[in-house]
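Missing here is one protein chain; the remaining ones are kept as they sit in the complex.
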Amino acid sequence: MANRKLAFTSDYMEGAHPRILEALTATNMEQTPGYGLDPFCESAKDRIRTACERREAAVYFLSGGTQTNAIVITAILKPWQGVVAAVTGHIASHEAGAIEAGGHKVLTLPEYRGKISASDLEALLRTYDEDANHDHMVMPGMVYISQPTEYGTLYSLEELRAISKICRRWQIPLYADGARLAYALASPENTVTLPDLAKLCDAFYIGGTKCGALLGEALVIPDPGLLPHFFTIIKQRGALLAKGRVLGIQFDALFTDGLYDKVGETAISYAVRLQDALEKAGIPLLFRSPTNQIFAVLEDDMKKTLDQYVETSFWEKPDASHTTVRIATSWATSQEDVEALIDLLTRFRQ
Amino acid sequence: MANRKLAFTSDYMEGAHPRILEALTATNMEQTPGYGLDPFCESAKDRIRTACERREAAVYFLSGGTQTNAIVITAILKPWQGVVAAVTGHIASHEAGAIEAGGHKVLTLPEYRGKISASDLEALLRTYDEDANHDHMVMPGMVYISQPTEYGTLYSLEELRAISKICRRWQIPLYADGARLAYALASPENTVTLPDLAKLCDAFYIGGTKCGALLGEALVIPDPGLLPHFFTIIKQRGALLAKGRVLGIQFDALFTDGLYDKVGETAISYAVRLQDALEKAGIPLLFRSPTNQIFAVLEDDMKKTLDQYVETSFWEKPDASHTTVRIATSWATSQEDVEALIDLLTRFRQ
Amino acid sequence: MANRKLAFTSDYMEGAHPRILEALTATNMEQTPGYGLDPFCESAKDRIRTACERREAAVYFLSGGTQTNAIVITAILKPWQGVVAAVTGHIASHEAGAIEAGGHKVLTLPEYRGKISASDLEALLRTYDEDANHDHMVMPGMVYISQPTEYGTLYSLEELRAISKICRRWQIPLYADGARLAYALASPENTVTLPDLAKLCDAFYIGGTKCGALLGEALVIPDPGLLPHFFTIIKQRGALLAKGRVLGIQFDALFTDGLYDKVGETAISYAVRLQDALEKAGIPLLFRSPTNQIFAVLEDDMKKTLDQYVETSFWEKPDASHTTVRIATSWATSQEDVEALIDLLTRFRQ
Partner (left out) sequence: MANRKLAFTSDYMEGAHPRILEALTATNMEQTPGYGLDPFCESAKDRIRTACERREAAVYFLSGGTQTNAIVITAILKPWQGVVAAVTGHIASHEAGAIEAGGHKVLTLPEYRGKISASDLEALLRTYDEDANHDHMVMPGMVYISQPTEYGTLYSLEELRAISKICRRWQIPLYADGARLAYALASPENTVTLPDLAKLCDAFYIGGTKCGALLGEALVIPDPGLLPHFFTIIKQRGALLAKGRVLGIQFDALFTDGLYDKVGETAISYAVRLQDALEKAGIPLLFRSPTNQIFAVLEDDMKKTLDQYVETSFWEKPDASHTTVRIATSWATSQEDVEALIDLLTRFRQ
């Protein structure tokens, strides 16, 4: 066993995919205008429009997920509206009140392994239609989902279509948080492509930070009319980088020669391999995850020993003697570390 | 003359100083915790505390100037307070209303080449003290200055002490925006050191984006008690990078082996050289600038010709037949380009 | 049966108690300073301080409940904090997102007939203490309760003491919404006095609008240091009346010769009488209410007939064939109307 402690804590423990660093280095001394008005950003936007099969889409580069969520949601919602999300949605619980700081309520729906259901959504929207007394309440003004979800699960194309249909019937925008989108797209279980997202959502972002970039998310607005003066809003919210090219160069690299696919595939192949090993070792999974986040239910004694050799993330305590941990793979996970972890798990079970 | 068009538009036209890129590359595959809780950030904070001669200071890394200004100011001000700034202060006019979006008014003072005067400040504060009727008005709750200012000018140590003294007498924090601080510190005219800032200000930031980093500003809070729960506020405002190390590694490099000094010195030496050449060529300066932003008053005919060979920034129209342009040097300016520009200026005047 | 339709919809269907109108009329042409700096406001504050047995309390007059809640909560909370409330709390669901519009999240707890439990509160606060990972979440910064609750129920002195004790241990303010406080104070089941509220809460308001005034709520801050510059905050939030005396005169009348007690007693005596009659008529109550809001579970057929003669408020549909309605009495309810309603109920059941 390696002396170095293994780390499967998250998918943002390293820097950037080497091809991104190479691109930053190769272009470093070129002179370009600031604020994202440079040719690298233009090229990256162009590649993303192509990948989404949506030439008219507006693409904006932002720095992180909470920032992107807060800015898009605040820009879309009217003062009397709130955003609908699963009770486990990232905006509902793990963004320090960013949506409320922007003046809006998060209206929560039940979650099914991180997903909302079309029928719950429709029931919610229907009450606002029927009941005259809702003038004293926050009205649903958009829907937030994440693909994959905070549990690593995926909306199927059918599920996404159902949600999208309801949103359009009720004329409220649908927004998808794709912080880990590369890991969704690379999943063998995935049925939702980038062009599907561009057709069914009114806004979504393609995650960079957790998918191989140093930082950065690419926000796609299929119909640019949704967000007038969005450049100024980005500036006002402190999210406009003077050297906007830093984001453009990275996304340009991610969408060149299939790098974004490759980033996902590596992680998924290791996640599959690890889940097989866990099952073989008799360690129960919370459920079989289709993406790069794996949830294993460990006996507390076993966890204590394991903690000496490998870092994972605490997820929850299902009962007094067990702990569910999250094991995350990424573009940066090495085969060596995966084998070392499997070796560990196998030994413990013997 | 080179075929390539010269560009002296700004100090954020290139990527990062090569030593920063090298540091990012060298550390790329090391695994660290997220959100700035990594050893690179710790090391960078340590170096900054040392440079400021203030061991107890809190240091936070943020992505850009508007973001830093908006978050610090919103975090410091109470609901009934506003921030005092020069009418030309960046927050007063060029941040798309970021302060107001955070709920606060910018209370403007007259500017003297971008600086406020201690006596104007005192007069303003005195009126709020004397006049009983100010309960219906926004009360000054902090003071914003920039060093160097938006005009490239510098507060002398004496001026800064006078402003600081007033702020302390009236018990309101003093905050200095150091977006281009490297160029202040390297100026032969400068009398204000980092330890001076740490002694006389309650908050200030050391600019990275315009001083050689890809992105990033280092906020220094000499007395950390000023900003409780600031980590959560940073998260809430969408400014917490998952890979916080990206900022830590850069500032660690900037404060290793005097890189931050070197960045400034290069720019200043070329600014001096260019101002000498302009004067020699008989082209009037708006004033002799002590830092890396130079303001030249061009006849419009001359400007038209010059525009074919070199990019500068429009500043203002002092009269119908002249235009003031800003010429900026930076850590990335090359001797070759400086000589080419001087050559151009000389020829025009012959 | 009277031709006029009976109305038991709410406790704000009429103007003001006659003694309030008389006071407004008697003082009408007296000249006073504006903005609540008049002798009527002073006198009213003095009477309220006396009634609360808290000479040092600050008292502010505001116009309505949502306004008072929004301003107090926004003034108390720090940017990283939210307010804890029952899921049925008025601020959580019926104030159109006023708290979120002020930048803060409502953190909900389970409700027990509108009340929160001390143990649920303690469990919530404990998680924020224990778990290191809460820097990404909204921290509880104060507790909101209502007395009586939205269900007309009452916190006992023991219950209030338990909640207050927890709040003080965790150093977060406790705030009580007393929109209908007169009806709590007059209830035979009530064990919480005004001095108790002043001892156990950090802020509470004595409702006027629903307790006999044209409009107005009296906010009591037992320790005035809690809300510095609150006058300016009231002005900023658009809640400062130029003729502040309009509120002062009304509260002065309400706290003269026991009017506030009398307002409650009338309503409670009729609520008792109506609940007796409902029970006698075999109409189930949702529960026996201690205050002026009564909840009766009607068969839908019966409701349809009843609706022709009397107005009530829809509360909920417990099942397919029943409807729960709210019947509210007030200071303005007449014996004649109460007898007419009892007569109706008796006839239906025959």
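The chains carry the letters A, B and C, assigned in the order they are written, with residues numbered from 1 in each.
Keep in mind that, in the parts below, a residue touches a chain if its C-beta (ideal position, glycine included) is under 8 Å from a C-beta of that chain, and two chains touch if they have at least 3 such contacts.
Keep in mind it's a predicted model, so treat the numbers as computed, not measured.
Only one of C:K115, C:H136 or C:K210 touches the chain withheld from this view, namely C:K210. For the chain left out of this panel, the touching residue among B:A96, B:I163 or B:A242 is B:A96.
Of the residues in chain A, those that touch the hidden partner chain are 74-75, 78-80, 103, 135-137, 139, 228-229, 231-233, 235-236. On the side of chain B, the interface with the absent chain consists of residues 79-80, 82, 93-97, 99-106, 133, 135-138, 314, using the contact rule stated above. Residue-level contact of chain C with the missing chain is found at 7, 9-10, 12-16, 18, 21, 24-25, 27-34, 63-71, 95-98, 101, 209-210, 214-215, 232-233, 235-243, 245-246, 332.
Everything below uses one rule, namely that only the chains that are shown with their structure count from here on.
Nearest to the overall CA centre, using the mean of each chain's CA atoms, is chain A. Note: centroid distance chain A to chain B, computed from Cα atoms, is 34 Å. Distance from the chain B centre to the chain C centre is 52 Å, each centre being the mean of its Cα atoms. Chain contacts: chain C has residues 79-80, 103, 135-136 touching two or more partner chains.
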